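A single protein chain has been removed from this complex, and every other one stays in its place.
Just so it is clear, A, B and C label the chains in written order, and each chain counts residues from 1 on its own.
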Amino acid sequence: MTEIESAPHIVRDVVCGFCGLGCDDLTIETDGSAVRARDTVCPEAARLFLRRADAREPQCSQYGEVTSEADAVAAARAILAAARAPLFAGLGVDIDGGRAVLELAARFGGVLDHAASEGLFRNYAAVQRTGWLATTLAEVRNRCDVLLVVGEDPTASFGRLFERLLPASPLFAGSRKVIFLGEAPGEKARAQLGGAETVHLPADDLVAALEAIVGLARGRTLPGGTVGGVAAADLAAAAAALTGAAYAVVTWNGATLADGALIAERATALVDALNLTTRAGVFPLGGRDNIIGVNQLLLWRLGYPLRTAIRGQVSEHDPALFSTEAALKDADVLVWVSAFRPEPPPDFAGKVIAFAHPETRFARPPEVFIPVGTPGIDHAGTVYRMDSIVSLPLGALRVATLPSVAEAVRLVAGDAP
Amino acid sequence: MAGLHLKPRAPLAARADLSGVTPAALATLSLREAEQLAVPYGGGRVALAELFFVEGGPDGVLLIEIGDERLDHVGAGLASGEIIVDGVVGAWAGLGMSGGVLRISGAAGAYLGAEMSGGRIELNGAAGDHAGAASSGSRRGMSGGVLAIHGSAGALLGERQRGGLIVVAGDAGEGLATDMIAGTVAVGGSIGPRLGRGMKRGTVFTHAVPELPAGFADTGSHDLVALRLMSRRVPELGAFIGAATHARRLVGDTLMGGQGEVLVV
Amino acid sequence: MRVRLTGGRVLDPTTGENGVATGATRTVEIHDGRLVTPTDLPAEEYDLGGDIVLAGGIDLHSHIAGGKMNLARLLMQEDRRAYPELPGAFCGCGGGRASPSAHATGCRYSELGYTTVFEPAMVGANARGAHLEMADIPNLDTGAYLVLGNDDYLLRLMAAGAQQEQINAYVGWMIEATQAFAIKIVNPGGINAFKFNARRMNLDEGNPHYGVTPRTVLQTLIRAVTELGLPHPIHLHGCNLGIPGNDETTLATILAAEGRRLHLTHLQFHSYGTEGDRRFSSSAARIAEMVNAHPNISVDVGQVMFGQTITASADYMSQYRNRAFASPKKSIGMDIELDAACGVVPFEYRDRNFVNALQWAIGLELFLLVEDPWRIFLTTDHPNGGPFTTYPHLMRLLMDRDFRNAQLATLHKAARSHTILESITREYTLEEMAILTRAAPARILGLTDKGHLAPGGVGDVVVHTEDSDREKMFSRARYVFKNGRLVVKDGEIVETVAGTTHVARPEFDRGIEKDMERWFDEAVGLKAKHFRIADGELRGGAGPTILTCEGTSL
Partner (left out) sequence: MIINGVDIRDSFAEAFPMVGTRLIITADTPEWALIAGRTTTGFATSVIGCGCEAAVERVVPAEETPDGRPGVSILIFAMDFGSLKKVVPLRLGQCVLTCPTTACFAGIETGKRVPLAKTIRYFGDGHQISKKIDSKRFWRVPVMEGEFVCDEDTGSVEGVGGGNFLILARSRGEALAAAEAAVAAMSQVEGNILPFPGGVVRSGSKVGSKYKGLFASTNHHYCPTLYGTVDSALTPEVGSVMEIVIDGVSFDAVAACTRAGIEAVCRIGAAGGVIAIDAGNYGGNLGPFHFKLREIMAGSPLVTEAL
């Protein structure tokens, strides 16, 4: 999908699959095995695309000792065959790799969860219970005239969010107003927001302040002079802006909000109220390391989202017991999959099989480590954007010396019994 | 066959799921068939007899000795009969039960009595988080029956509860009655922060004014005839309310248009 | 590999062969996935003992993949929990009934004797996802219709008075980019108008922003697919879905086609009058008469079947209205990428409910009053009118008048008095049912090697044991061969195999590409080249089955 120009190996329009925002206009410089992002990338992309020429050739290992791939594969298979309660976690992987892991889990049984699923399941508190009225990136770009940002400045997690979300010349939006409820926008956010009017409501209780806005949008009056640390008049002005918008959007990052489930529910309620008279949508942030893609895959393959266990060919979903955190307490084998970044597996007393980024630094050497290539750098693949609708093709930037997760996992699976 | 008596062979090394293992389901099985019931265990399924010594027992009763904190879904879907656990259970005990009695002498994991619609759960020990609550994705928590917790309860007790009665002798954790739709909770001990956010209706009985979110309004102390009625009509509340005729009434979550109440007696 | 089926009564309306009527049996042979003239060469033989041999079933309208189905699965975990995995050595992973998982979809369809199913509402922005999902559906060939007509790019072109050639180029580019098979229009212009806060949209009402009317959208796209030579006509989900009085819109829409080919999908939802004290009545007779009189029109019914289901549609404008009737009470809506939208609303059709009972009757009236079986197709608009697993029951309703009237007698009383169903004597024959479910869909989709059993055809062959209880008969195929491989035996899956995905490839003026790139860069915020789906992305690298477009008559 990428267009490789002649020397000095500049690749334009590279798709970035890391944070879930789905930027696809990166310029990347390659030189042999070295890879480096150029120009306008966010720090996260710069860090994660970087591959040094002098990097050591990664190798498979067992208990920290270098071993052949064949031995590592055989050891992994033996561990899985003897496992009582495997946990397939991390799941930072492209769609095809996800398929391979799912099939491995189907064969050996075990729990499937992604490292970033906490935020996703906070949002599911709303979307599974009441549903919600949502929108996607291109709609926000062109229609949104009032954006309510709840919680922290999302630029920290999604470096180019406002640049992508609110470009200067939308097709329809006559003006742009951004209301920050919670943390104030940082310098980077302000720079990206350019001509948009910004308002900051420094709430100390986000849920209460958001509830107040919901109430106001529904036509109620507030009981006191301040709610959640925000003056009632300011909340009323925010509610008026939202109800007066042609297309209001509410966004938050569930992963960074301890009260994310309630924020998601209240944001949903707000958008429901707004749509009675005008148009509005929720735009939940998230989606790092293709969590949305893997979740979508599970939904169409198993009918359940992440945090699902396959046990004897039957899958069951349990958002409590099958979260990584909970399942770690019950598992005897952890299959750690993290192709996008060198994220070490969580503390775990049992056996660890890691299909992981070659630069992963383990707190203790795993029983089996099979380094894998990164989708979008070492091999092609597909990832989903945070909105769960758009998926993007990642291309290879260099000749792969490492297997993809799909290849490595299928080696371990071997021939189906 | 008659009732069943289960005794763990050893502490469970992985989570086991006893969904569907109820007196009514067992009534149609022979002892041999019961032993062969496939029970989800870890990443697979094993025969019930691999995990437990299985013996017959008195009619209509499932007796589980010792229990295990990894033993999940005990009494899930119970509609009649009695399950007695002489020990602890894992998560989801009594999930969605509609009748019968579940007695647990020890502690229970998360989601005890979640979405139950009838029957009675008696828990001697402490309950985990989300007792009487809705499971993730479900709109409604416990809707009927009685959940009596003699120990303390964890966070989010009665989250999205829409009916029935929860009585906790000990303390309750944070987020009690969050998004509660209806029903009654009485907590004898202390109560964690952030009670009742998004509470629509329902009643929380306490003995002291808890920390409440912004959307609660204090209506003051009142002589409430309903107290006298509930004290007599609801045996579980008789001791809690006693002869009290007055309660402080705090109403919320008004920010979300709710009319739930905390009654301090 | 060679498979030989002997002693079967072949029912093949495409060639006119009717072994059921004549009692004649003949041998059907498949070699390397294709039907061949029978030989004496060694083969895997099946003695059918007079059972009926049919081409593999083709469903031209069933929501089996794409973002909205995943939203449906997410929202209706109840459906999934209630229908767990079926046991078996094959991987029938997942489950569910109204929104089944990919494997469950493939397995259940092939148990019923279907081998090809088309997803009728693929949103361009989600096309890659839809193809990924279709690749995981076993035992079925698939294809998808691209939703156009609410896309800002098109409406902007039309508002600017663009030439038809430019629009054709755009449509051609989009079909190629999204690997689509046909063009679907959902509530022409209405979904877009809803983004500008319009709540209803009639055939000649202007879009609040572009001024373009549904009629011009429809006519422009009909011209485009005709001139591009796409085999399947515009697949239209019309204006005012589900609104009493939409019969007038439907009649006007038929006339708006002006003699060009047009397929009206889930017509049942568009055949409502406003007569009677409840202001809701059947217009099936009027509409069927109009369809009978216009040979350019084809329809599928979108029959309502009682029970719990979930509705999923790109028609967010209508689905937002339907939120009020959600059961259980929850729903998802989404505006999508300057492209379209979707609305997912769980629904329970109840036989004791006046409106639902009448919807049921209206669908059956349409089936029985539209005369030409080559122009009407058996659908429930899965899962919108009901899950496809109810097809055998629907077939019996159509083929057995006593059964139909017995069902009718149990419905809401007032609804019974609003339908002429009881007086309709027609019963579908087996041959007509074979036309509805095989021969006719293949013809209208332009799939010349499907829907029949002549040599050269695809080796998708289904064997049913005749039973006077047609529901029982069609519930379990005795054998299903997919590309010559046995996948179902005695109603149960014995193997899962990969299918292919049909795409259409029209010629178009590639001069449009520069403008597409600019549009995607500036408006969509995504590179056009990343929107495009490469052949190698389909079916796990196997690529699509391409139908080149050489134009059609009319």
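Throughout what follows, contacts are C-beta pairs under 8 Å (C-beta built on N, C-alpha and C of every residue); 3 or more make two chains touch, one makes a residue touch a chain.
What you are looking at is a predicted structure, and each value in this text was computed from that prediction instead of being measured.
J.: Which visible chains touch the chain that is not shown?
T.: So, spelled out: the chain left out of view touches B.
J.: Among B:18, B:48 or B:165, which residue is in contact with the omitted chain in the full complex?
T.: Of these options, the touching residue for the absent chain is B:165.
J.: Out of B:135, B:178 or B:203, which is the one that touches the chain we can't see?
T.: Considering the complete complex, B:203 is the one touching the chain left out.
J.: From the list B:152, B:184 or B:254, pick the residue that touches the absent chain.
T.: B:184
J.: Spell out, residue by residue, where the missing chain touches chain B.
T.: Contact residues on chain B toward the absent chain are 144, 163, 165, 182, 184, 201, 203, 222-226, 228-234, 259, 261.
Everything below uses one rule, namely that only the chains that are shown with their structure count from here on.
J.: Roughly how far is chain B from chain C, centre to centre by C-alpha average, rounded to an integer in Å?
T.: Between these chains, centre-to-centre, one finds 46 Å.
J.: Nearest whole angstrom, what separates the Cα centre of chain A from the Cα centre of chain B?
T.: Chain centroid spacing, chain A to chain B, equals 35 Å.
J.: What residues in chain C touch two or more of the other chains?
T.: Residues 77, 329-330 of chain C touch two or more partner chains.
J.: Counting only residues that touch at least 2 other chains, which ones in chain B make the list?
T.: 137, 139, in rising order.
J.: Under the touch definition given earlier, write down the residues of chain A that touch chain C in their complex.
T.: Listed in rising order, the residues of chain A that touch chain C are 1, 3, 13, 15, 22, 24-25, 95-96, 99, 106, 124, 127-139, 141-143, 164, 167, 169, 171-172, 246-247, 275, 278-279, 281, 296-297, 299-305, 310, 313-315, 317, 382, 384, 388-393.
J.: Inside the complex, what are the residues of chain A that reach chain B?
T.: Answer in residue numbers: 83-86, 108-111, 121, 124-125, 128-130, 205, 207-208, 211-212, 214-215, 218, 220, 222-224, 227-228, 262, 265-266, 269, 309-312, 314, 316, 319-321, 330-332.
J.: Please output the residues of chain B touching chain C within their complex, sorted ascending.
T.: 137, 139
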